[in-house]
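Missing here: one protein chain of the complex. Every other protein chain is in place.
Going by the order they are written in, the chains are A, B and C; count residues from 1 in each one.
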Amino acid sequence: MIVAKRKPFDEIKDFLKDYKKVLTAGCGTCVAVCLAGGEKEVAVLNAELDMARRLDDNPIELGAITIERQCDREYLEALDSMVGDYDAVLSLACGAGIQFLAERYPEKPVFPGVDTTFIGVNQDVGWYEERCRSCSSCVLGLTAGICPVTMCAKGLYNGPCGGTNKGSCEISKDQPCAWYMIYERLSKQNRLDNILKITPVQDWQNQKPRTVIQPGYKTSENSAEK
Amino acid sequence: MRLDYPSNIKIIRVPCTGKVDVMHLLRAIQKGADGVYAVGCLEGACHYNEGNLRARERVNHVRRLLEEIGIEGDRVRMYNLSSGEGPTFAAYAREMAENIKALGPNPLKQH
Amino acid sequence: MKSESNLEKVLSAGHFAFTGELGPPRGANAEEVRKKAAFLKGNVDAVNITDNQTAVVRMSSWAASLILIQEGLEPNFQMVCRDRNRLAMQSDILGASTHGIKNMLCLSGDHQSFGDHPMAKSVFDIDSIQLIGMVKQMRDEGIFLSGNKLDEAPKMFIGAAANPFAEPYEWRVLRLAKKIAAGADFIQTQCIYNMDRFREFMKRAVDMGLTEKCYILAGVTPLKSVGMAKYMAGSVPGMDVPDELIERVKGAGKGKAAEEGIKIAVEQIQEFKEMEGVAGVHLMAIEWEHRVPEIAKMAGVLPRPVV
């Protein structure tokens, strides 16, 4: 799941200072699940904005809607009839959703209400941890299911570095050393051979916008793989 | 127990403070209350195990949110007591009222 | 000969190598480099020039290396993976070689969160083992990492670091083997305090035949004070300072800790001279360059061979 966290309130307030009517648009999937941008957060943020703007003697009129996903055109359609009534849109979706929304209403200023943070897992209510950097070439098969790109602070492919500290990373005792874990797990599985070989230099594929077209789904000649 | 506390405190009943939402607390301030507080069971003695602990987290969250806006977070508080503690309830009510008096009226009311 | 550096010559001639270290200044201060270099001149075979050590910005490693060449010393140009991507690394290697730098030490680099720009974006485009391989490929095959041919290969004596003291211990020798397989010509180890563990490490390296393929220089950092000993023991990741050693420095009494630290370092160097598989010592006298001459003298590694 994509994990986001609410932007600092002052930043949001500053974005909206020149607008009198703003629509706050939540997203009902990832950011709702990670308690950052669903109905609840939209309501809370609007209450805050309302109060803050009244205190500034600059009242604001706020609308609220949470759609299923802002990264799907069909769901965004629900906004079509509303957006015209507002001076700006504040989106609590992830970076992708916000962009898709902004793309749909090019005339309308669109602002982010959250900082999209990572692809992660849910450890407990309100507690998320990063697990993937979407590098486009997964090495988990070699590394016992532990991602060195995400979980090693230096993203090493041939770790652990000399900074590994009794199983912790050199950056913090609370951060486990990914390579220590990889070693331990591979060793238990008798698969240490995997990392005795030198892992070659990575061909980074996440350095430009990527497009994926799943095989068998290519709809037109023009949408050739980029 | 007929223990005096200020008449400007009004009670809204919920089944458990665990039901008290961030939105409810914010709404009270937004609509012009000078203060709002949640009164729950003693920590560790929640009838529903941990509702009051969740409420405490939420109260703290709302306090931070209000501070962000520029409203004193101390307008929102959480108190814990057991059902047999009438005097404590009254004492907390008076304490809250004093606290609010010191903070003055909800700044939103002037706007 | 791979690079014909002084260090390579000393080692290949079978001498016990002795290298030093110099941290570039935090400013455009060439004098500072020269001042430090003066203490090392004639006392060591090569001088490691650190690369934004502990992620704190300093004069660039290659620039300080050039000053050393001007002063008549041989630099060991350190390069970390934290600050440069593969393009910058390769161009720096070419540039360094052109200006007469003949040794380089390939490192991962401390994480930026330790340094003075903790929120900097790190690069880590490639890791230290991949860097070793890249330098070797440039030198021996005359091609860039991309596979394209380069015009005039850089002649570098390739060094790498090894830390025998970080867990998992079993993995440490295997990772050393990986570095050697990638192309390391010599190894400089993390500072050694736990001699038992190091002996064990060397024994395994010898058993695996690694010392046949590569020169291993044992890292030595004299303890300057009880405080430093405790800091090394408690706060430096991957460092193993046994309690007895701290006690020994403490036991020396007020004002004598530094002398005791030097005494320990000298004893260590003397043992390394005899230890199977150890080809030399790398002395990291951190901000203590002026004590290097006396340590070298006491350890009996002077004069340095001329090869």
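Rule of thumb we're sticking to: a residue touches a chain if its C-beta (ideal position, glycine included) is under 8 Å from a C-beta of that chain, and two chains touch if they have at least 3 such contacts.
Here is the rule we use: contacts and distances are computed from a predicted model.
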item	value
Protein name, per the UniProt record, of whichever chain is missing from view ("4Fe-4S ferredoxin-type domain-containing protein", "Sarcosine oxidase subunit gamma family protein", "NADH dehydrogenase" or "Branched-chain amino acid ABC transporter permease")	"4Fe-4S ferredoxin-type domain-containing protein"
Contacts of the hidden chain among displayed chains	A, B
Residue of A:66, A:116, A:165 or A:199 in touch with the missing chain, whole complex considered	A:66
Chain not shown: contacting residue from A:33, A:65 or A:96	A:33
Touching residues (missing chain, whole complex) on chain B	1-5, 7-8, 10-16, 18-21, 23-24, 27-28, 31-34, 47-51, 54, 58, 81-82, 84-88, 90-91
Residues belonging to chain A that touch the chain removed from view	28-29, 32-33, 35, 38-41, 43, 66, 122, 124-125
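By our rule, only the chains that are shown with their structure count from here on.
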item	value
Chain centre separation (chain A, chain C; CA means) in Å	40
Centroid distance [mean C-alpha coordinates] between chain B and chain A, Å	35
Chain centre separation (chain B, chain C; CA means) in Å	62
Residue ranges of chain B in contact with chain A within the complex	22-23, 26-27, 29-30, 65-66, 68-71, 107-108, 111
Chain A residues within the chain C interface of the complex	153-171, 180, 183-184, 187, 192, 196, 198-202, 204
Chain A contact footprint on chain C (complex, rising order)	81-82, 86, 108-111, 113-114, 122, 124-130, 133-134, 145, 161-163, 166-168, 171, 174-175, 177-178, 181-182, 190, 237-238
